[in-house]
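Take this structure, written in structure tokens, and hold onto it; I'll ask about it next.
All protein chains but one are shown in place.
For chain A:
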Amino acid sequence: MRMPAPIRLRELIRTIRTARTQAEEREMIQKECAAIRSSFREEDNTYRCRNVAKLLYMHMLGYPAHFGQLECLKLIASQKFTDKRIGYLGAMLLLDERQDVHLLMTNCIKNDLNHSTQYVQGLALCTLGCMGSSEMCRDLAGEVEKLLKTSNSYLRKKAALCAVHVIRKVPELMEMFLPATKNLLSEKNHGVLHTSVVLLTEMCERSPDMLSHFRKLVPQLVRILKNLIMSGYSPEHDVSGISDPFLQVRILRLLRILGKGDDDSSEAMNDILAQVATNTETSKNVGNAILYETVLTIMDIKSESGLRVLAINILGRFLLNNDKNIRYVALTSLLKTVQTDHNAVQRHRSTIVDCLKDLDVSIKRRAMELSFALVNGNNIRGMMKELLYFLDSCDPDFKADCASGIFLAAEKYAPSKRWHIDTIMRVLTTAGSYVRDDSVPNLIQLITNSVEMHAYTVQRLYKALLDDISQQPLVQVASWCIGEYGDLLVSGQCEEEEPIQVSEDEVLDVLEGLLVSNLSTPVTRGYSLTAIMKLSTRFSSLNRIKKVVSIYGSSIDVELQQRAVEYNALFKKYDHMRPALLERMPIMEKTATNGPSETVQTNGETDSTILDTKHLPSISQPASQANDLLDLLGGNDVVPIIQTTVPTKPASAGGELLDLLGDLSLTGGPTPTPASSVPMSQPPFLLDGLTSQPLFNDIAAVIPPMTAYNKNGLIIEFTFERSNPNPNIAVITIHATNSTEADMTEFVFQAAVPKTFQLQLLSPSSNVVPAFNQGSVTQVIRVLNPQKVRCYCEPRTHSASYRSRSSEISPFVLKHLQKSDECLSGAKLNIAKLKLRAASH
């Protein structure tokens, strides 16, 4: 039984359009597919074309159509033009390189490229140019090249674009097309011109040799462009009053590629570019398209400065255009040129800033990026006002970028510290939750370094906290500052603005509130707990603080728990160290000055811990006082030092000897010391370092005894032990023995240590070292080296009155004391003088 004739495509479309649901549509399509399949099986030539057309439509809707691929090939092989048309279309839509079927087309295409009818040839070129695989291209490149030289403009233009595809697939064949390009540009037909320019562009982009070869075409291109502009109305190519704008744009693009980096070519095009820029009608979009391309070209080639200014002015005019497309395009181009032509772009700054208020999202983003690029020392105040206003009102996607940009700009160009802090406050309060995580340590560092603004800053941050505790970065910075400068807050010392009356309890209320609030993240809670702890040295309400700290000792959050437990221990066992540990932070130095992103992270703390490897000058900062010892001692290792207060002179019998250090040349001048300062606000790290294994390890390492001095019959030995209960203190016992025949009288052992050490000399057993090793003098020295500092030991003997012994300065270096825990690593005592007087009998 014969099937009814398959329906036409338009019937199918009409039918499918009537479907109201997806399911209905699917049903219709499936029915039709089945009909088409059976029709294909019947090998019906008449209706194949129709069926494939329908199949293509269904394919476009998203339904599988692969069973039609072979049918397309049959259509291509047919003699009828209508069949071929659909067949090739089907091939372009359904087939691609991955199907093996497409290779079968090669022969057909070859034949069709030589067909008598130009339209058929055109079809073949089109298909080859769309989906030809590398093998096909290789096979058929010769044919394409032949067609490129034909005088038939219809074919020539298609052949040019087909050649582009061939070159893309098989780059080696590029040379083959070179001779054919010789007179492509002398064509009158715009279609051919256009595609030839495309072909030339493709060749230039792919090969630098071709590029230099084609540079000689610049005069010709300039001429063509000139003709386009100067010629009158030509109905063939007119688009809104401009003659073939597409070709103009394409030529300009090719000129751009040819002129880039080449002085001669750039000079040859200067005139025409200026002409296009000034003569083109700007009332319609078409004109603006050409101007846009011109501007891009001017910017890329080596144009003279007058031309560049002209280009930027065009862009400025674009910015004022009502058409948002044009404004968008202008902002994009300005962004590209702002680096190179900064001053020229600055002139349009106010317009750009106005674009921040535009309704279109992409325009706003461009304007924001451009504004940041234009900020400099002169316009910072005005720009920042606009940018802050923008930050208030912009979409959340922008806020993070905007905030970071503002921070960077403020850092580079801040006119005053007060302004800087104000700006930061503003950003934190308006967009606090969008600020990036790494800004928090940078801000903290900035605040620390603006010493005179501490009171003002902490006051403002406190007030901000009262208003809103949901924005984590703001809360973190605020709690850190309150912990640090709480005393300033309570004492009402602010100079910059009206000081507020705050009591200690109120401050602690706020901080405790942060701890319990659901809005606070674990990191924030850590900050506030530490802040509370720090206030224990600044406030007087110790009991309250102790209570809070002990409560959190059993917190579920492990981090909080550890902190609380260690703070508790600080209260109980190490109370004498607490003031030193929780002291005010010194000024932090940056490792690099180009932006806040250079800080080094350690310990995964959110605070920045900075390793400063520069030699700190010993005058200006309090931080460096503690490093004078390194001056003297010239340790070569970078040992992380825990910064504490600079202790006063060690209260010991040997105190006055410190002065003697002045005339000692110990290590031959100040050596460049790798001073490391690791300021921390998190005592857990501190305590970890100090007590190595947590506080509960009382096992002190045994340090072997050593001989400190052995000369002229006098032997001095040190023995070491750790003191209980404080393992940080080393107890050194001196044994002095005398193997000479004479007693040594008036034996006084003195010691001087660097300033960070604390030294206690207990009274010796006697002044006289008996002869013949009959006895010894013992003396106990207690040394506290809170910094893990290596130092040299240099004993000196100075015999003032003993005639037979000359005074010698005999420096030697003690082997460093072996420690198995990190407590006192490498502490070497510095013994300044040993006074010996031997009685002369």
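The rule is simple: a contact is a pair of C-beta atoms (placed from the backbone, for glycine too) under 8 Å apart; a residue touches a chain by one contact, two chains touch by 3 or more; residues count from 1.
Note that in this section contacts and distances are computed from a predicted model.
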Quiz prompt | Hidden subunit of the complex - UniProt protein name among "AP complex subunit sigma", "creatine kinase", "U3 small nucleolar RNA-associated protein 15 homolog" or "AP complex subunit beta" | solution = "AP complex subunit sigma"
Quiz item: Looking at A:Asn51, A:Thr181, A:Asn270 or A:Asn288, which residue reaches the missing chain?
Solution: A:Asn288
Quiz item: Hey, which of A:Arg48, A:Arg327, A:His454 or A:Arg563 is the one touching the hidden chain?
Solution: A:Arg327
Quiz prompt | Among A:Glu43, A:Glu236 or A:Glu741, the residue in touch with the chain that has been omitted | solution = A:Glu236
Quiz prompt | Candidates A:Gln69, A:Thr181, A:Thr195 or A:Ser371 - the one touching the absent chain | solution = A:Thr195
Practice problem: Based on the whole complex, identify which of A:Gly129, A:Gly259, A:Gly526 or A:Pro764 touches the chain you can't see. | Solution: A:Gly129
Self-check item: Positions on chain A contacted by the hidden chain, ascending
Solution: 9-10, 13-14, 53, 56-57, 60-62, 81-82, 85-86, 89, 96-97, 119, 122, 126, 129-130, 154, 157-158, 161-162, 164-165, 190-191, 194-195, 198, 236-237, 239, 244-246, 249-250, 253, 285-286, 288-289, 292-293, 296, 324-329, 359-363
